[in-house]
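Of the protein chains in this complex, one is absent; all others appear in place.
Chain IDs A, B, C, D and E follow the sequence of writing; residue 1 opens each chain.
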């Protein structure tokens, strides 16, 4: 089992969710994060003082997936999240040793 | 060393924290996330327009643990977080290669 | 490739960001978390009722890095994030199997 | 009724005071709304808002006459008939004296009191009331409790020559309550206790922390209440005169002193003076000075404020002792503050500052006045408490007053109103 | 103009009313600001705030004379000249009657109306207007639309003996609009529709959820509007008298009834009475009672309120049918509410409650009054709609009225104002 973590632009969340649902993913965990990267930030001004804001709003999506589905899902995310402009985000995949469903205590791939 | 990540219902955080403390866990990192899963969302209505909210509030708990404690801790979390209803959450375990305590620079299991 | 996750004190974020930039890191993902640990919380009082707040504000930084840079970067974070007082935080490193840049679909170390 | 020439200055003041008192109810909505958790903030505020709607409509239909009519010549209620407000535009208020203001200005001013009183009660049942049940409760409660009690206290009757008909029971007996310590605060406080008992404790009460979700909102509410309270108290002079000036100053200094009183208790007891304490102290002081504002000297207002602030700071802890979940301390602030205020007149009342008032104990008036005041307190407390208990249980047993447990856990904003209070820049819930 | 002795009571009421009406515009800013997403909340509020600045300055220079001057003796506009307010401090307002108040108090009171009317329009173009373009629009619009229309409706002319010069077109014809149903609400509503057409739909409209980011802020706005509206309506009596008392009560009960009307429709249609619905109902009721408040009996005000609340609740859905993105329902609330209010006088108008008014259909007055009212509605609607369309397109084609798509996605607060509304305890964006 693997954990796919994707950092995407907030405005793309709906599209990615839809695409994943189509690809058969029924569960995921989403959170708000801020990203630093090549994409520049913006400057805010308060009473003439400038405050550079270099942290940009992003959304993190985490999906537990079976090993065999990982490549396809990454593909799906790339397609649905990309706008072609800097700051579209990153996806990474990490190994998972165990998954448990809290409600039932079920274990392994069934728990996903 | 392993990292245990648990997604649970917000209302269960106090119980899980208490149970983990009893099980000897002194440190953890907690954050707010939203979950999509089998559990349905709800609909909000503003001036007659319906807005389906399918992201549900959840809490993520991350615990660095020694390998030998992992199974016991997962058990503790399942017990204390479960309500038996859909949406109770997921737990997953990933390998960790290195842990450092920022304050001292200590390394490895001592740093947990 | 590895994922470095650091939990630090909020007030240290600017210093760590600056130190990492100097060390050549151009991208990272940051989020707000709460920490439980040895560091005590504080008590709030509302109309005479006491509410112990044991979750403390922390910042999580995640950095995808090449294997060979990991040790140096951990070092940089420890240096720049440490205040020497309890609650300075933790750093952990996990293996990453794949990294993709959403914008281009690029894969592997180039995508970092 | 003689035709009296309208005094524009008095009228201007009563018009303004009406607007000020209306603002108090949204002010209360914010005061209460900030004190609950974010998941039920809207419901808390909606209980106040819908009360404005319901009571305004009932007032036009029959409420005004039920409270201020004198035709039935009863000490217990006004007249049971349509208010007929539309026909009386140019008639003048009489009410036991001659107030040279338009009747409709008086009717509007008094309407605002009838609105805020039931709204005050809602603080006792935060986070767990069915909205429809609350609406029904308000309609019944003002009819059976507020309108009659307002008659007892505020109706000075119709004076023709030397005969007065239809004066309220307490008003006729000379119980001194300038702006509604009994009719408004003790009344709402006793009713709040009753409803807290009817609805029972919230899930997790005394175990889970239930922190105020926005103290700036609480402070905004307290500030609007303070501002509006000048209309409530000084406006009750029904004219722009020296008594209004006295009430104005007393209102200000009592509230300020009570703010200090409350946070001093906190500083000594808990170590920290808090914002919630300051806001609560303000309200406690305003409550306590309400009945007394036109009967005591400013120095006495300071003392009453300090006492009210300090005592209420201690009183809000009692609910834990007695085990009733009066969520936002309607009893600890409004009931206790109201009682302090009403009885304080028995001590500090001074005929020197207001020739219409009697002297209290400290001015050589003996126990007589205190006795009257105690009568008012006891009568209103019992009437309100038991009748509210009855109404509350009737609603609970028939249509149900309390929400399901699930709804309470998720938050009543979502289940009762299909809304959430905030979507802060939120990228997760459609805020993008 | 004869020199009349100033009546301090009337003056006090007009002074206060001016302050109350000023507060309505920030109230509107909060009402609107809470309804948009957090990323454009500041821009929404800034559109109201800058309007205060622009109109205040223009008013002193030429606006007051353009609306209320009588020297040109035109039914369509006042006089085209400098306002000369500085020279007239002790002169008295005349305006077709004798109001014993200082001219400058009258001028200030009317200024506040000239401010809020364009501010109302901004709700139609939330999230997507260039700020500089908005400022230019406001300056042109008040000059070409509001000042003339205010003359039509509010200028009763200068009376010397029996001759009146310079009365406005509708005022001279006896169209009844006490506080601005036509000049303010229908005017703003029609203009809002025009601008919504000029600027077009927001990106993602009808697809993405665009939820209100802070309902407590919406409720605060609605409450300040309600409070200020007492000055707007009852203040329009320009004195502290029985008519002001009538307007005061009617304003209160119509707003309360409309709150109930709106949430009843919601309860029946959607299953849940909402906070946004309650706040919207209040505003709808206030809009509808604005023209009628001094011409109908309180029971009629209740009925008008219920109708306005219910109807507007249904009307706000129409934009989806017709496909124009009137973002915050300026049409559904202000235009529809304004029309309901203006026409309702044709039915409920009663000379018994106000001897200066005519009887409507229900009081045996026949269709005459309704006809006049319809004239007012139609004239203002067409004038405002077409002229606004023209002004709007002229701005769009020259300097551009709508922001770039990028800016809209990121949020206009950032691109137009280089700010964000909130930094809540934020450890991520410099809030530490």
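Going forward, contacts are C-beta pairs under 8 Å (C-beta built on N, C-alpha and C of every residue); 3 or more make two chains touch, one makes a residue touch a chain.
Only a predicted model underlies this, so the values are computations on that prediction, with no experimental measurement involved.
If you put the hidden chain back, the residue from D:170, D:184 or D:248 that touches it is D:248. The chain not displayed touches chain C at residues 11, 14, 34, 42-46, 51, 53, 55. Residues 6-13, 15-16, 18-19, 22-23, 26, 29-30, 33, 41-42, 45-46, 49-50, 52-57, 59-61, 85-87, 89-90, 101-105, 107-108, 111-112, 131-132, 214, 217, 220, 240, 416-426, 429-432 are the ones on chain E that touch the missing chain. In the full complex, chain A touches the omitted chain through residues 44-52.
Quick note on the criterion: only the chains that are shown with their structure count from here on.
The most distant chain from chain B is E, comparing centres defined as mean Cα coordinates. Sharing over half of its contact pairs with C-D by residue number, the repeated interface among B-D, A-E or B-E is B-E. Rounded to a whole number, the gap between the C-alpha centres of chain C and chain E is 52 angstrom. The multi-chain contact residues of chain A, meaning those touching 2 or more other chains, are 11, 30-32, 34, 55, 94-95. Among the residues of chain E, those in touch with two or more other chains are 208-209, 211-212, 270, 272, 274, 276, 420, 428.
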